[in-house]
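Only one protein chain is missing; all other protein chains are in place.
Letters A, B and C name the chains as they come in the text, with residue numbers starting at 1 for each one.
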Amino acid sequence: VRYPETDRMGVAHHSHFLVWFELGRTELMRATGCSYRDLEDREGIFFPVVEVQARYRAPARYDDVLDISTRMVLASGARVRFEYTISRADDGSPVATGFTEHASIGRSGRPTRLPDSVLARFAGGGPGNR
Amino acid sequence: VRYPETDRMGVAHHSHFLVWFELGRTELMRATGCSYRDLEDREGIFFPVVEVQARYRAPARYDDVLDISTRMVLASGARVRFEYTISRADDGSPVATGFTEHASIGRSGRPTRLPDSVLARFAGGGPGNR
Amino acid sequence: VRYPETDRMGVAHHSHFLVWFELGRTELMRATGCSYRDLEDREGIFFPVVEVQARYRAPARYDDVLDISTRMVLASGARVRFEYTISRADDGSPVATGFTEHASIGRSGRPTRLPDSVLARFAGGGPGNR
Partner (left out) sequence: VRYPETDRMGVAHHSHFLVWFELGRTELMRATGCSYRDLEDREGIFFPVVEVQARYRAPARYDDVLDISTRMVLASGARVRFEYTISRADDGSPVATGFTEHASIGRSGRPTRLPDSVLARFAGGGPGNR
């Protein structure tokens, strides 16, 4: 938890959890061998967020070290969903859970089916931690 | 939409919608005569977010002017919920919808029933725009 | 001052002043009849920041209303400089001062002289407040 991620309540502002979710899925994708940067730059595929949900269980404070566990739930057609559990690294206690759902679109902005090569890599993806 | 709120897709990053939701409920509360700052500073009541959900309908681009329409749905006991509709100011087309649910806690960190005076003011609150 | 702009010291994090500086120059440019969005979209000219300096005089707290006074100091060749004074709206007391210096580059990424039409408009620009 970085200093400017805290607010005057002394805890991490709830909007930053969406950034941490993003770190989780970024590292999960990197671990599968297809980084999100490559997906955009080489495949011309973008994953705009169409829905997000987060439940906050316990506050996160400055300099806390957090684990982000990410799971890809479905990657069929032109829709991808990631599920997240954020917990404290020291005692594993839960901090937040949530999911994001993404459209898969091409450079033109139209929905695009994920290439089989990408789907195959995702299918073998495990949890991504930070 | 501020410049640093955009990302390399050229559109507002989805995490900033949570900040805009917050602007919506802040202005709604101010309009009822009990600003969120007063609630914290005078009443010692805080509204940490316990759940958030957002659906993104259309991208928001740099310098777009957006309207945030906020509605308080329930304010009973120690739980408050706000619902949001964000739309483009020029043509009213929808950009995003969502809600946040808040606990009402006191300085000690324990759930606190909202004072009747605050509940009464909220009951008369209308939509807040920006 | 928005809630997530505060940090656990209870004041606005110093990095947000750079965002407010940007609001100042954006509104100043809009007031001259050439918005920054138009400059990018129509003229293909970008103003990346090459240097920034800020001095912090007094803290800014949540929900404080601030004035941003912006002055364009030189707009010759391919270099632009803006100077900022941020003060409290209620009593005018100073909060921060600073400047940003910008290169003027074209879509190719190379330094580009500002069109005379833009320079002329800037020359007549007054202070921009928010």
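Here is the rule we go by: a contact is a pair of C-beta atoms (placed from the backbone, for glycine too) under 8 Å apart; a residue touches a chain by one contact, two chains touch by 3 or more.
Please read these numbers as outputs of a predicted model, since none were measured by experiment.
Colleague: With the missing chain put back, one of B:Tyr62, B:Tyr84 or B:Phe122 would touch it. Which one?
Modeller: Here the residue in touch with the unshown chain is B:Tyr62.
Colleague: Counting contacts across the full complex, list the positions on chain B that touch the omitted chain.
Modeller: Missing-chain contacts on chain B: residues 3-4, 6-8, 10-11, 13, 15-16, 61-62.
Colleague: Using the document's contact rule, name the residues of chain C that touch the chain not shown here.
Modeller: Within chain C, the residues that touch the unshown chain are 9, 11, 14-16, 18-19, 22, 46, 48-56, 59.
Colleague: Can you list where chain A touches the absent chain?
Modeller: 2-4, 19, 22-23, 26, 35-37, 62-63
Keep this in mind: only the chains that are shown with their structure count from here on.
Colleague: After a C-alpha superposition of chain A on chain B, what does the rotation angle come to, in degrees rounded to the nearest 5?
Modeller: It is a rotation of 180 degrees, to the nearest 5.
Colleague: Using mean C-alpha positions as chain centres, tell me how far chain A is from chain C in Å, no decimals.
Modeller: That pair's centroid distance is 33 Å.
Colleague: If you average the Cα atoms of chain A and of chain B to get two centres, how far apart are those centres in Å?
Modeller: Between these chains, centre-to-centre, one finds 24 Å.
Colleague: Report the inter-centroid distance (CA atoms only) between chain B and chain C in whole Å.
Modeller: 27
Colleague: Check each residue of chain A and list the ones that touch at least two other chains.
Modeller: 11, 15-16
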